[in-house]
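Next up is a structure, given as structure tokens.
One protein chain is absent from this view; the other protein chains keep their places.
Chain nomenclature is as follows: A, B, C, D and E, assigned in order of appearance, with residue numbering initiated at 1 for each chain independently.
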Amino acid sequence: MYFHRQELQHKSKPSKPDAIFARRLQEVLGGQYGEITVALQYGFQAWNSHLPGKYRDLLFGIGAEEMGHVEMLAVMIAQLLEKAPIPASEDAAKSDPVLGAVMGGMDVQHAIVAGAGARAVDSNGNPWQGSYITSSGNLLADFTANANAEMQGRVQVARLYHMTDDHGVRDLLSFLLARDTMHQNQWIRAAEELRAEGFEELPVPSNFPISKEERSVSYQYINFSDGQAASEGTWASGPTPDGHGQFSYVAEPPKGVPMPPATQPDGRFYGTTAKSNTAEKIGGAIKDAVEKK
Amino acid sequence: MYFHRQELQHKSKPSKPDAIFARRLQEVLGGQYGEITVALQYGFQAWNSHLPGKYRDLLFGIGAEEMGHVEMLAVMIAQLLEKAPIPASEDAAKSDPVLGAVMGGMDVQHAIVAGAGARAVDSNGNPWQGSYITSSGNLLADFTANANAEMQGRVQVARLYHMTDDHGVRDLLSFLLARDTMHQNQWIRAAEELRAEGFEELPVPSNFPISKEERSVSYQYINFSDGQAASEGTWASGPTPDGHGQFSYVAEPPKGVPMPPATQPDGRFYGTTAKSNTAEKIGGAIKDAVEKK
Amino acid sequence: MYFHRQELQHKSKPSKPDAIFARRLQEVLGGQYGEITVALQYGFQAWNSHLPGKYRDLLFGIGAEEMGHVEMLAVMIAQLLEKAPIPASEDAAKSDPVLGAVMGGMDVQHAIVAGAGARAVDSNGNPWQGSYITSSGNLLADFTANANAEMQGRVQVARLYHMTDDHGVRDLLSFLLARDTMHQNQWIRAAEELRAEGFEELPVPSNFPISKEERSVSYQYINFSDGQAASEGTWASGPTPDGHGQFSYVAEPPKGVPMPPATQPDGRFYGTTAKSNTAEKIGGAIKDAVEKK
Amino acid sequence: MYFHRQELQHKSKPSKPDAIFARRLQEVLGGQYGEITVALQYGFQAWNSHLPGKYRDLLFGIGAEEMGHVEMLAVMIAQLLEKAPIPASEDAAKSDPVLGAVMGGMDVQHAIVAGAGARAVDSNGNPWQGSYITSSGNLLADFTANANAEMQGRVQVARLYHMTDDHGVRDLLSFLLARDTMHQNQWIRAAEELRAEGFEELPVPSNFPISKEERSVSYQYINFSDGQAASEGTWASGPTPDGHGQFSYVAEPPKGVPMPPATQPDGRFYGTTAKSNTAEKIGGAIKDAVEKK
Amino acid sequence: MYFHRQELQHKSKPSKPDAIFARRLQEVLGGQYGEITVALQYGFQAWNSHLPGKYRDLLFGIGAEEMGHVEMLAVMIAQLLEKAPIPASEDAAKSDPVLGAVMGGMDVQHAIVAGAGARAVDSNGNPWQGSYITSSGNLLADFTANANAEMQGRVQVARLYHMTDDHGVRDLLSFLLARDTMHQNQWIRAAEELRAEGFEELPVPSNFPISKEERSVSYQYINFSDGQAASEGTWASGPTPDGHGQFSYVAEPPKGVPMPPATQPDGRFYGTTAKSNTAEKIGGAIKDAVEKK
Partner (left out) sequence: MYFHRQELQHKSKPSKPDAIFARRLQEVLGGQYGEITVALQYGFQAWNSHLPGKYRDLLFGIGAEEMGHVEMLAVMIAQLLEKAPIPASEDAAKSDPVLGAVMGGMDVQHAIVAGAGARAVDSNGNPWQGSYITSSGNLLADFTANANAEMQGRVQVARLYHMTDDHGVRDLLSFLLARDTMHQNQWIRAAEELRAEGFEELPVPSNFPISKEERSVSYQYINFSDGQAASEGTWASGPTPDGHGQFSYVAEPPKGVPMPPATQPDGRFYGTTAKSNTAEKIGGAIKDAVEKK
């Protein structure tokens, strides 16, 4: 169950309206790595969890916080739009470059669709979608996904920080940056703990039977580009992070196997095949196939 | 530049047709974490790279290999479909449960749209999309995204392995599993190397000025759910992975700040506001606003 | 701020596994009119609200409940999938029609992607998307959207009720049906109250200046199909619900105005125009345009 | 069958070109609540109708009109773009702020993709999609959806009216506003008539057996936020619109039920479970599961 | 303007219900090459047309017919679903393989969402979308798109023909096949006529100034795969269809140009660059950049 309190976790009030920045801020609300993504991602991981206890509790505890971040950003965007100008005609824009600049940079659906309100979209107006979420049931994979989400998210917030000089907005961003710092650290630590406690190991999934894997290529760097620099990395020699092998470097991919023969599906799929090259098409063709049917 | 050789990296030939499995295999071809995703993700990261040398070379080298994996899977799917039955009527399905089972489990667009061919979609028929890709320019974030992609992908291939007993298909999957083992190890190692060489550090991005972040909450676990188990994790006390702080546990979120007042946009957005409660609507209203315009 | 409690509003436990029904239940979790939609729709309407007080409080109060419904459904789906069979080969399906039936009816991504977990998608596997949400800032329009969402949702739950005989599942559905009954009643009443209190009126938006509307056709039923039955409705004669006019019936649309002339854009758009019919294309054409540039 | 006449229902000719407004006008052509939506929504509701006579006739009659509105808007957009400037380089924009303003505000795909033509997209360039349509077979629900669509649409047209001062464009918008006035009135009346004639009743669907619903919560406002203002509404006490109950107000949600135990799916899904915490992973694990298979 | 007549162009009545085929038929209603696509594609091409007269008249004339095809298919699907079984539980499917087969093969949203009605989606339930449409303003390109659409569509209808033995359905399909025959012939002829009359020529667009094109590679087959068979085609030697050149065959791509140096964007984008390798990250970094800001 979720409960709502009519307070914000942190102050979220701009010093002045800025319809252009309101659009940009949509990225961290409704973008691929925005707050809706993490709020629902942690929720689904918790609901799907096969392991009660501290890991699931962690997911529940953070997931609800992120719903509050969704709210803080939505409220901020609505305030940035509060005094947004009504977009005007091209003539008006031409005679008033200031107005033109604002009109060009804002999200017109903020005005036309939402009447100066926030939306569940990214900074280009693409609707948020469920495919942004990752929840596989394997917690080592999923915590890595979470660490990535918090990294991408923090990079975006840091970029946005430099795109405004509004003290109120920067104040909120500095808070979000700090929480992303925490969440990065936390997911990395949680992934380590999963391994330390023996729940998961590399490679994910670690309990897939080793005998079923083509082990001869499990630790080979096979080089499909013509550069040689990658051979210098620690991914090209030395022990592997999973502790089960040694990296090796294969400068040129070994010869492959021939393409299998082209497929020959049923004639009633009307694909182009060797057999389709018959003398008479209209009227006489594929009688057999059709009579079968 | 890309060059194509009419060979496959590994044998990709099923022992027998299986239209149902062909549909499932689409997941690792055209799904969120399928081969199209990694092929293009590594490509875009390389093209956008700001750092010549071994890291970019690594991206080029693996990206091209993944294009070959796209090909192996597409060719496998086409062969699994080669003898696929033409889907029949409901009556036929009713009188032949065997046929009915196949029809229910296959992707009907394999037959109707592609004529027994592979498609750029996932196992539910959702088209692959560009938003599956991550390329931020920050390599520590992006290599973490890559590690996650290879983990999710390997989990999916492992699951698929148990969904077939076809020797030819399993042979290909065992090869893909091994390459995913390699690529997981490799991205984890590459992320470590970026840190060891001082290019990036935690938290990402590490060179955002610390004074601009609200440090008081940078290492707090703030608990928004009512469980206490998360306090037991190493993410709730002790040193943080970034080396700059100590985790602390806040059992209950501190009091927030009041909601800012409701916004009052221009009347010409026709939102519901206190002012919209006027005696006379049709005909007399918002004259001022309109006359201004 | 949102807080989570590790309880469910109502019991959500199936009597037995049912992977097929798990797929169907996704509709009311992640479909167009599923619980994610209403949870976020009421949230955005509240965050964008221009009117503090009982209407916004209503939106907050219900929105948080709906997040709990998302959770109940996700948890139910995970349990329905708990003992889901691993999808097997086509041969297995053929030799075991029971297995074949289950495999045909289940969502294969439940197995391959989520490892027997719930997902943010509908019953056909389409990801939930932000464009399912409506939040215009005009509360009479939005409450009507809400009433519709609760109606569509309750119709779907009622249909699902007949698609299972599992007591645990039906128990949850009977609870959701009751809450949808409440929410339908509530949004209809809230829309009435907005009108009674003079905040909004028909037609929405009611304070658009009447003189700017082409009033001659504001209450005409203009019949663009060849049936005459629609003339019998109370929408074809008598007073209009907005209280400002009388319906009339126009059996045949009046003559229209001629199509405006075809457009003639700049030659550098390379559209097909009368001018593009020149004697000499390659080499000589549109010199002027190009020389300008 | 549909027939086309090469006339427009109303004059649709701008006084002057305006590429910026052309983009905005796309919202009511190809947006969530644009004319394509209502044209196809009324069509699908008619084709799916289970009730011949005046209601279906109404859907046919209006649906065809809306196709003509699609056409009027497309023709208008093409004319607004007719003299659109070819977007120029950044340098040109910098030296000519007027040009820059136009370039920033226009839809670049209007130029690049459509060569100064209209497109089946909204004002942010998102393609129209079939999920905007509602057609459930239950006419009370669907007519409520229709009323909402006409309300949202009219709000958007009203907003657009203030974003231009072109007489030709405003003339078309004033016509569309009037038709939306009609259609709002009409769907509201039609919904009332369905109830008056006994076809449908609240709550939708009204013939779901009452004994199957958890009636104890059918009329309760359960407050999941911390405000008390919602208790003042007529949705919190008094008779319900469906005529079958009395609203009541529950200030605090009753205690819930415990979360069900975490699920324990088959080991071959490779989720993280208590069992996955085994000493030996690679090579030895889940032998049983694999040997079964 | 569009007018509707409550008749169908051709009989559209199945002999018996078939929920499985109803799903498949959605492909040619709401798929990439379904009737909604061509109806709106021809509409947009006409509305955007720069050339009055026979070509635009052709687009109007066929576009309206295709709207009637949308209707015929929707009505057929609703009838195929009329006696569709209510999907039942997994247990029921297991004990009744016949029922299981039907449940596996049908579109569950037909039941849950549309109540046995047609939907604006394809055979996998993907919503129709505006990006299926092509309308560039260049009629030679667009008529080629139209010819392709009619070819793909006819292939799909032909495949569907073999997937049913219902006389009523086949009767409708035979009609659609014939109309697709006509429309293929027609668009090919119309494209020829555009060329014959000098409106357009190959290559499209033909009036782009030849001097601006890198003519040295305008007619070269450059072989990026290792096969040599393509050299045998008439696309590898001899005169080109545009009449302006001779094909030539380049067996191996010439040496390329070096990759340009990696980009070095502003430090405030926090990408990984050579400069990001500084000793001290947290606290001291990118002071300059930040102080500038």
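Criterion: contacts are C-beta pairs under 8 Å (C-beta built on N, C-alpha and C of every residue); 3 or more make two chains touch, one makes a residue touch a chain.
Quick caveat: nothing in here was measured; it's all calculated off a predicted structure.
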item	value
Touch criterion as defined above, residue of B:P17, B:P87 or B:G115 at the omitted chain	B:G115
Of C:V155, C:V217 or C:A236, the residue in touch with the unshown chain	C:V155
Absent-chain interface as seen on chain A, which is shown	16-21, 23-24, 27, 31-32, 97-98, 100-105, 122-126, 155-156, 159-160, 162-166, 224-227, 253, 256, 261-265, 267, 269-274, 276-279, 281-283, 285-287, 290
Chain B residues that touch the omitted chain in the full complex	1-9, 30, 36, 40, 43-44, 47-48, 57, 60-61, 63-65, 67-68, 70-71, 74-75, 78, 113-121, 127-131, 133, 135-138
Touch residues of chain D, complete complex, unshown partner	1-6, 48-52, 55-56, 86-94, 97, 99-101, 103-105, 107-109, 111-113, 115, 121, 124-127, 136-140, 194, 197-201, 205-212, 242, 244
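Methods note: only the chains that are shown with their structure count from here on.
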item	value
From the options B-D, C-D or A-C, the pair that copies A-E, where over half of the contact pairs coincide	B-D
Pair with more cross-chain C-beta pairs in contact, given D-E and B-D	D-E
Rounded Å distance, chain A centre to chain D centre (Cα mean)	25
Inter-chain centre distance, chain A versus chain B - centres from mean C-alpha coordinates, in Å	6
Sites on chain E at which at least two other chains make contact	1-6, 48, 97, 100-101, 103-105, 113, 115, 121, 124-127, 136-138, 155, 159, 162, 165, 269-270, 290
